[in-house]
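All protein chains but one are shown at their positions in the complex.
Here is chain A:
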Amino acid sequence: MSDDYEIIIGLEVHVQLATKTKLFCRCSTKFGAAPNTQTCPVCLGMPGSLPVMNREAFQLGLKTACALNLNVPRFTKWDRKNYYYPDLPKGYQISQFDLPMSEDGYLFISDPKQQFEAKKVGIIRAHLEEDAGKSMHDEAAGKADTRVDLNRTGTPLLEIVSQPDMRSPLEAKAYLNELKLILTYLGVSDCNMQEGSLRVDANVNLHIKNDGPKKIATPIVEIKNMNSFRAVERAIAYEATRQYDAWKEDGKTIGDAPKQTRGWDDQAQVTRPQREKEESSDYRYFPDPDLAPVITTAEEVEAVQQSLCELPLAIRERLHDGFGIPEYDADVIVNQGRVAVDYYEALALKTGDPKMASNWVQQDVLRVLKERDLEFEQFPISVERLTTLLKAIMDKEIDTTRAKDVFTQMLDSDKDAPAIMKEMGIEKVDDSAIDDLAREVLLANPKAVEDLKNGVQKAVGALIGQAKKKNPNIDPGTFRAKCMELVKDM
């Protein structure tokens, strides 16, 4: 980052929609099948075959459009994007060109760590298209064979194109995180980047600050091949520095060079120019005569709008306002997905202590999930069982430190907290017993009493330690309070 320029970032995100079947035929979209086993004459583009639109894919597109505040026009159509490639069996891709199914929306991004100011990122359009197949280039042993797997051809994609509204790699990452979260909450995609369900291209250039009346903009670069949000962040940061250096070197601005495509080399952490064509490609878009246009009524859009689930932004606000937990806490929980939110809400309501519930979910639950590499759905302790533990803490039957031991035991057993506490010999010590123990320990430690009287608070620690040896079940807080109270009269 530099004070000498502003980075202008726009993102194109391809999202694979979570349909069981392809966009224009009934072949399965399941990932990982043996090559070319999930194909039919339609997705293979065999002569005479015809596409028929998958309604479900269109519905998922509508859902996303509503969630991203996009307008859904009444009329949309399909266009052919013509180009040759071995993994494009028809010689064209069915996409949407001038009349996409949705346009002109936005999405809010913010950072609970306050590294950038919350902002609205514009979304130009989201349109549906079919995916191409996969070419696997085998250059081993000088054979240079290319094998083509067409299982992926025809898989429904939603291409979401943002305005160039982001100004830092961090904002770009936040946009992607929020977008992914919305898509996952909606259930329209699994957003698995490893399996290619979510693919990102970034358009980046710089506005260089100068005193003159005219803005200096560097040529736009489209970065491809980024397979994680971290890679996106790094690639943009790298590209900003590279473009600034290039501008200082050659002074070329946006008018001097066409848009360039560069690939991100994750190993080397650099962007590299990709093979460029002599002339800019002409896709010869025209309306696909094999597919009827799609008419969507205002009522249909309204119905989808009504059926939308609660979205992350709204949940964050509700957790913050309704449960009084910090924005940061709300963000952490919401980012874990709907299951985590439901878990948290139930825990907060059952225990009646939303902050304590938040701490446990954020710290202990998430730690266990990470250690054990589990999804939230797989977390072994039910809300009810965790409530028994938290209640025991609230009732001072157990201190927080020992509660963590009980929590660990609960992970691998079905027992409730009281049962495990009983096994471990943990029970609430009544007030008179604490009173007796405090007197006993104080009498045995005149030096400590003296220190306490003189305001040396830490002296109580040793006393708690001694008391715990005599009775491990005492609540340290209660014991400390009792000691302080007794010392006053000594």
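Keep in mind that, in the parts below, contacts are C-beta pairs under 8 Å (C-beta built on N, C-alpha and C of every residue); 3 or more make two chains touch, one makes a residue touch a chain; residues count from 1.
In this section, contacts and distances are computed from a predicted model.
Asks: According to its UniProt record, what is the protein name of the omitted chain, chosen from "ABC transporter permease", "Alpha-ketoacid dehydrogenase subunit beta", "Glutamyl-tRNA(Gln) amidotransferase subunit A" or "RNA polymerase ECF family sigma subunit"?
Replies: Its record in UniProt gives the absent chain the protein name "Glutamyl-tRNA(Gln) amidotransferase subunit A".
Asks: For the chain not shown, which residue from A:Leu291, A:Leu369 or A:Ala462 touches it across the whole complex?
Replies: In the full complex, the listed residue that touches the missing chain is A:Leu291.
Asks: In the full complex, which of A:Asn82, A:Ser110, A:Thr241 or A:Asn445 touches the chain missing from this view?
Replies: A:Asn82
Asks: Considering the entire assembly, which residues of chain A contact the chain that has been omitted?
Replies: 41, 44-53, 80, 82, 84, 86, 89-92, 148, 278, 282, 284-286, 289-292
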